[in-house]
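All protein chains but one are shown in place.
Coming up: subunit A.
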Amino acid sequence: MRRVGVWLICAVLMLVVSACSSSSPSSTSGGQATGAAPTPAVEPAKGEPVELVMYSWRPEDKEAYNKFIAEFEKKHANIKVKFKPFKSTEYNTILSNSLTAGTGVDIVQLRPYSGATSIADAGYLLPIDDVKGVQDIPKAYLDAARGSDQKVYGVPLSINSAVIFYNKKILEDNGLQPPQTWDELIQVSHALQAKGIVPIAQAGKAAYLLSIAHSVIGTSSYGGNEYVEKLLSGEVNFNDPAFKESIRRMQELAPFFPPDFIGIDDKDAQALFYTGKAAMYINGSYRLETFEKQSPDLPIDILPGLAKEKGGDAPMINWVDGSYGIPKATKHPEEAKLFMEFLASKEFGQMFSDDLSRLSAIAGVTPKHPLVQKMTQLSEKSMAPFLMLVHFGEGTPTTKTTFEDSLQGMYIGKLTVDKVAEDTQASSDKWFKPKK
């Protein structure tokens, strides 16, 4: 019996030793430095086909990806790619578990900016600077997929724009012009409400939708890029009256949202819009494809962020929406790099833009869809970042999460406008270092 006890102690000690040894791989990763000449990945030897498992948070794109993957497999008969999408809100958990376990996945979709940086810094990814085509992607887009070592760890997928979708017919039927400024948005909303139409199909159950809406509504009130620069240099902070004004505008819009909007899902809000019960809907440009699938005849147009005054610049709120990277633990790095090459190619970028009505991050891709073309043109004219996502995605919880949850708290009467700003600032104070 005593011996069994000794064995048990030994087993527990082994566990202690294994747990005490670093559970995460070294952060020093191999690969070539940024700017190194791209080297084509090696085609695997013929034999048993290699299967690459690819994670994504876009179940709605499954059909399109199957088509893209078929194109890739035509050229690489010995490689099979299995597209495994997960619900967006649960993706982070699934991804971190897979990376920690170190098995089961060969291509991962990475959240942009700090989302990608933290995974790369933890040493879970392979740098892909040397993959053919990566260095041709605009630098600003690659910044969304870099580690702190400045190496690139992901092929940026698409550029998202936060926009106001509007139903052209509803506005025309009611003799209304698409709003360009805050005052016009309020006037149009009042007019629509008087006719029994929901002015803006906004959902609030998932708080992230509120920060997207804020980026569209609030950017002109806090002063766009100029304010962002001052914020990043520490000249102003979230307690600034201009930023508080942007929150106040969100509060003032509440009567124009659907009744009990804090209890409704985005899918319910989308349905209100594509069934013609609501005139406007605010979200990322990725919803264009959803609407066209659900209601192909819906007469949609888009508006960028609001302009400060009539005829002024209306900034397009942009961000890179994730990228695809290779986990270091993959058993098929060469095959995965071949797939990365494909993702970084103009051929994929064009297919992606055409089939999913999205703006590709790959240089030289010309969007086919007129509304995507319009977004591109508007972006070229005036552009501002999705402030919370691009610059304030860090902290525990992240400042972005704190902000959007606080907005939800404001809508249910738990927080004031000032408190939303204070909580956001308190969150950023914990980690954000202004660039002097």
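Going forward, contacts are C-beta pairs under 8 Å (C-beta built on N, C-alpha and C of every residue); 3 or more make two chains touch, one makes a residue touch a chain; residues count from 1.
Operating definition for what follows: contacts and distances are computed from a predicted model.
*Asks:* Choose one: "NAD(P)/FAD-dependent oxidoreductase", "Sugar ABC transporter permease", "CRISPR-associated endonuclease Cas1" or "Probable glycine dehydrogenase (decarboxylating) subunit 2". The correct choice is the protein name in UniProt for the chain not shown.
*Replies:* Cross-referencing UniProt, the chain left out corresponds to "Sugar ABC transporter permease".
*Asks:* Of the listed residues A:Pro179, A:Pro258 or A:Pro367, which contacts the missing chain in the full complex?
*Replies:* A:Pro258
*Asks:* Who touches the missing chain here, A:Arg58, A:Arg111 or A:His214?
*Replies:* A:Arg111
*Asks:* Which of A:Ser96, A:Gln135 or A:Gln187 sits in contact with the chain that's absent?
*Replies:* In the full complex, the listed residue that touches the missing chain is A:Ser96.
*Asks:* Out of A:Gly123, A:Gly276 or A:Pro333, which residue would touch the omitted chain in the full complex?
*Replies:* A:Gly123
*Asks:* What residues on subunit A make contact with the chain left out of this view?
*Replies:* 1, 3-4, 8, 11-12, 15-16, 19-20, 22-24, 27, 89-90, 92-93, 95-97, 99-100, 111, 114-115, 117-119, 121-124, 204-207, 258-264, 268, 272, 393-398, 401-402, 405, 408-409, 411-412, 414-415, 423, 426-427, 431
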